[in-house]
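Only one protein chain is missing from this complex, and each of the others stays in its spot.
Chain nomenclature is as follows: A, B and C, assigned in order of appearance, with residue numbering initiated at 1 for each chain independently.
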Amino acid sequence: MPSITKPLIPLLPLARNELGLTMQDYQGGMSTLCAGCGHDSITAALIQAFFELSLPPHMIAKLSGIGCSSKTPAYFASRAHGFNSVHGRMATIATGAGAANRELTLVGVSGDGDSLSIGLGNLAHAIRRNVNMAYLIENNGVYGLTKGQFSASADVGSRSRRGDSNLLQPVDPIMLGLSLGATFLARGFSGDKAQLVPILKAAVAHRGFALVDIISPCVQFNDHEGSTKSYRYMRDHELREIETDFIGQHEEIVGSLARDRATAVTMHDGARVQFRTVPEGYDPKDRGQVEAYLRERTGRGEIVTGLLFLDESQQDMHETALTPPNGLAQLPFSKLCPGSAELESFQDGLR
Amino acid sequence: MPSITKPLIPLLPLARNELGLTMQDYQGGMSTLCAGCGHDSITAALIQAFFELSLPPHMIAKLSGIGCSSKTPAYFASRAHGFNSVHGRMATIATGAGAANRELTLVGVSGDGDSLSIGLGNLAHAIRRNVNMAYLIENNGVYGLTKGQFSASADVGSRSRRGDSNLLQPVDPIMLGLSLGATFLARGFSGDKAQLVPILKAAVAHRGFALVDIISPCVQFNDHEGSTKSYRYMRDHELREIETDFIGQHEEIVGSLARDRATAVTMHDGARVQFRTVPEGYDPKDRGQVEAYLRERTGRGEIVTGLLFLDESQQDMHETALTPPNGLAQLPFSKLCPGSAELESFQDGLR
Amino acid sequence: MNRLGAAAAGEDRATIRAEGVVGRGRVNDFAIKLANVNGTGSATANSLIMQAIFRMGVPVSGKNLFPSNIQGLPTWYEIRVNAKGHLARSREYDLMVAMNGQTYAADIAEVSSGGYLLFDDSWALDPGLRRADVTFLGVPLARLCSDRFSSSRERILMKNVAYAGAVAALLALDPEVLAGLLQESYGSRQRLLEANQLALRLGHDYATQNFSCPLPFHLERSNRTDDLILIDGNTATALGALYAGATVAGWYPITPATSVMDNFSHLCARYRREANPEAAPGDPPFSNNYLIVQAEDELAALGVVIGAGWAGARAFTSTSGPGLSLMNELLGLAYYTEIPAVVVDVQRAGPSTGMPTRVQQADILMAAYASHGDTKHLLLFPGDPGECFEFMVAAFDLAERFQTPVMVLSDLDIGMNDWAVPRLSWDDAYQPDRGRVLGPRELEAMPQFHRYDDQDELGVTARTLPGTDSRGAYFARGSGHDRLGGYTENEVSYQEVVDRLLSKHRAAAAHMPRPVIETAAAATLGVITVGSCEPAVKEAIEILAARGTVADYMRIRGFPFAEEVASFMEGHELCFVVELNRDGQLRSLLEIEARAPAQRLRSVLIYGGLPPSAEQVVEQIANQLEA
Partner (left out) sequence: MNRLGAAAAGEDRATIRAEGVVGRGRVNDFAIKLANVNGTGSATANSLIMQAIFRMGVPVSGKNLFPSNIQGLPTWYEIRVNAKGHLARSREYDLMVAMNGQTYAADIAEVSSGGYLLFDDSWALDPGLRRADVTFLGVPLARLCSDRFSSSRERILMKNVAYAGAVAALLALDPEVLAGLLQESYGSRQRLLEANQLALRLGHDYATQNFSCPLPFHLERSNRTDDLILIDGNTATALGALYAGATVAGWYPITPATSVMDNFSHLCARYRREANPEAAPGDPPFSNNYLIVQAEDELAALGVVIGAGWAGARAFTSTSGPGLSLMNELLGLAYYTEIPAVVVDVQRAGPSTGMPTRVQQADILMAAYASHGDTKHLLLFPGDPGECFEFMVAAFDLAERFQTPVMVLSDLDIGMNDWAVPRLSWDDAYQPDRGRVLGPRELEAMPQFHRYDDQDELGVTARTLPGTDSRGAYFARGSGHDRLGGYTENEVSYQEVVDRLLSKHRAAAAHMPRPVIETAAAATLGVITVGSCEPAVKEAIEILAARGTVADYMRIRGFPFAEEVASFMEGHELCFVVELNRDGQLRSLLEIEARAPAQRLRSVLIYGGLPPSAEQVVEQIANQLEA
């Protein structure tokens, strides 16, 4: 037919999770992204992660800014509330949504333009606040939706489809996160779903702000020779150093990885994350060591993927604020309004 | 008299620099800051640095955002053009001023609120662009002008005058700068002018973006017991690790420091900067090593001051853009307008 | 010895003018101004005086004119006392307390002819500054305090209390009231209490001993403030947010809005902390039923509010002009996605950074149409702190009823000065109007939920909250959407939604606070105003009436305009619109939105940054009537 057909996201049709839901229950609308766009693979990974985590769809709140990447919340979890906001401000809106109802599972999806250019300041401060959410950057090194300008994550020397070279230092969200005291930092590749799904599960389970940088090639504007965010480049340069396997609270998900040389880290809710650390003694909890390791690998042109840093000891925004365990939005008015008698006595002090 | 008197900034009354100017020629209006404010000491250091560098006043362009710190450009170099802009945007305005006239010596003065809260994104991107300027953060851990709220650089556990504790991770501009590829990073203390003046001189001479973080106690709102940006705290915790002495292009300024254990770094214009590196083999040009060293020292509660990182190899904004050596604003119109004949032939292609 | 107008030894004695000049028996009707250096603690002394007058039952107002600076620059405090309750700024000062050497000349020049000037004669006063028509009262404040206090900090602070003592004597402030106030403030801190008592006595005694006290204008006990409280608008705003049930706030510090959140945070710590008896050891023994995010900028502050509003909390932010400018984009988002949000704008003098510690009402047009594209917002204009309290509650109700941002346009004068207003009251039967929010039960009963479908008579459609029910899930978006909430670029589907938004805005007019209208028999013109202008305008109307020009009065309190607004203008051939800006912004809004015929409206514009006085209003109206 004279219209473009998209490969459907392959699903395991019959499997049901703890809630009795199928993968279908976590699907969304039909993607309107370009055929082959990396973002669609991330959508598929998210669907699988939600399914495997048995998240109640109505407790998911999916948020985004503006960009091709920011359209993706329309393509998963249509049974969850979603908010496609404005360019660069998703972190602030998610902070507010989380403030109102800490029981929500907040999942933010953003792009490298949305997060590292216009939204950089707001992202940095959401990290500082340790807002309890999974924050995904679908990182393609370009502004897809506005047709291929370099973004702040474009590597030095990376060439645009039009031929110009980027000459500015890239903003590396992982290094940035380390410098800002982020508590969960991971990097994935849209083409490596097997690795991505457990990372996403761990990000959702993390208590606090989980930043997941996902290299996601833009087939339209940044998948050519000379690009450093292309499928080809990733296959050649990805260093799948640190394998992650997420072990849910209720059910042990057996990963495909050997369990030797593994470090298990226990999340606040009892779930455990497994790292396969190739370098002897890699400690995902040692900020300085992680920083040094990444700097060294990046210097060699390698892209390290995996769950790279984790600190479960920090309080999240609500813990710092000593709010009650349930959502503030759910509090009855009677708990909020001091009433007329208190107003009277308060005013006695105003004379 | 029933008004508050301020200590006058002490001057060497007779000395003249290469241009035949005295320190007086670099002074500004009378400060309206609180008596004892750290910012005023930085003003004094800047005046001395300008004097010693023999900068022609009319070539200095001083810029700021909004805050007590951002008022200071009114208190130095009244023979230079100045721009007190809006909160958080000084970096962008300086970028534009530099773009228009690369011959200007751009000196930006900001505060921790101005730079690390509202202005964080813009600062980060000015760093990336390597705009040729000295950018000072007069860092007091609070919003002085709005009366003492915690800023983004307040340390965890630091107590406000009102008594609440800050619980958020601080943004450390040096670590941030390292993660963003900054080319010049230094930290000073407003109370240590001997160290600050050469740092400021090096910052001005640096080709590219020189970020100088200066701990500058706010005597009004952050100089009490419990503050980590007080005079007292600084005297106790400052680690004056890396001494800087700036050696001008024309004249050798003999510092008070022993020359052994010194590393000399040559700036693009031929000037040289001396580091006294206490740790054996400290290399201010090795980003990873600097990062690791600072992280370790900060972890111990030490505040490392001095010129901490320097990379003179990166092109600045104009070099990347291949602009001519003189200011764009100075180009004659004849070089800019292609004229009617070209317009005609251009339009032949529009049929 | 009674020494009127005493100066330091060696100086000329000031000419003393007969009491008759000032007018015998000018009781409870005068204005004083106190000139100080900021950061020296004078504010405490000044409000002590003001509060004592209030406690004597005499209508009083205090205006703090302070610089955008922390320490060392001139600052003034003006107190107006008026038995009839006219409490706008008076620009005629009967008594000047001149405590700032830097501004002596200007301060002396401002005293009314026949008035008094109190100064610290520990230092000689430049004889050139003297005025023959003003009585100079020298009090050696610094000397008195140096003799009795040892630390330099104490000497500076107590000098202020000492002049308050002198003023108390001159104005016949009730000593018991003063004593009571000191007791309440420092009761538990004995040393401080004694120091204050001593300083007050020093000033008081010096004045009684040296001047003929009280002055011809002075105070007498009354009962005119019995049902009033003294409160500033920002405290009242915070109280309103507390009572309205706001649980989430996002903000960024900015003068003059900062104290809204300072107060909200104090109030919450006091009234919203819930004990948790089952707390495990080590866990906090209470929880906070609120969360205040000090954001990194105003974009984030409003983002937090929108996110929280989407998720079902009552949320608000407070800011001033520059912050509101930064909020433009997100205001458009909230408008188009129909998310409730309350924004308090405590207006200050623009443009740009302008004069952060001066008042204007110059954000009106921007607020009404904030954001690109076709947008129209709901605005509330409180006229005093009492309305700040009331309108905050109304703002949350309106925001949720109409699912849209509501801006409360206060200003620096209302927000940061203490106003004497009737006691606030609270109806315990009040329940928040959450508007149309569907829960699982309603969703179950309907075949299919669509976010922007099924509008009610106000043009409002039902919303659902995340975290409640999958059947209510929808995708909020600031991009083009149709009635069902789906993405659209279709002209018809797009228009359907934005047309409804317009009708919703129109429908809100009937739900906004009505204007305050006061009519007079035989009025020949109308005077329209807004917000903090009320006291000056009402006084001006009285003055004009006395001169034979009778005017009706209307104070606008909400936008879109209630019906009465247009009819008032229709009923008057000529209306003056009094507002605190250069460009006549309210007048413009009336022309556009209430279809006021341009020829009928004339502007009275006061925009120097100080609260308006009745004289300014009278003068501008009179000039235009003559012209």
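Everything that follows uses one rule, which is that a contact is a pair of C-beta atoms (placed from the backbone, for glycine too) under 8 Å apart; a residue touches a chain by one contact, two chains touch by 3 or more.
Just so it is clear, the structure is predicted and the values come from calculations on it, not from any experiment.
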Inset, instruction - List the displayed chains that the omitted chain touches in the full complex. - result: A, B, C
Inset, instruction - Just name the one of A:K147, A:H237, A:K285 or A:K335 that touches the chain not displayed here. - result: A:K147
Legend entry - Chain not shown: contacting residue from C:P340, C:P432 or C:G478: C:G478
Inset, instruction - Could you tell me which of C:F119, C:F316 or C:Y335 touches the chain that is not displayed? - result: C:Y335
Inset, instruction - Tell me which residue among A:L53, A:C68 or A:V212 touches the hidden chain in the full complex. - result: A:C68
Legend entry - Those residues of subunit A which, in the complete complex, touch the missing chain: 1-4, 6, 32-35, 66, 68, 86-88, 117-118, 120, 143-147, 149-150, 152, 220
Legend entry - Where the unshown chain meets subunit B, residue by residue: 57-59, 61, 63, 73-74, 78-86, 89, 91-101, 103-104, 121-122, 124-125, 129, 317-318, 321-325, 327-331, 333, 335-340, 342-344, 346-347, 350-351
Legend entry - For subunit C, residues in touch with the removed chain: 67-68, 320-322, 324-326, 328-329, 332-333, 335-337, 349-358, 360, 362-363, 365-366, 369-376, 477-480, 489, 491-492, 494-495, 498-499, 502, 581-583, 585, 588, 591-592, 595-599, 607-610
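One rule holds in what follows: only the chains that are shown with their structure count from here on.
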Inset, instruction - Let me have the rounded angstrom distance from the C-alpha centre of subunit A over to the C-alpha centre of subunit C, please. - result: 44
Inset, instruction - Just give me the whole-number Å value for how far the CA centre of subunit B lies from that of subunit C. - result: 39
Inset, instruction - Provide the list of subunit B residues touching at least two other chains, using ranges where the numbers run on. - result: 117-118, 120, 152
Inset, instruction - Quick one: which residues in subunit C touch 2 or more of the other chains? - result: 296-297
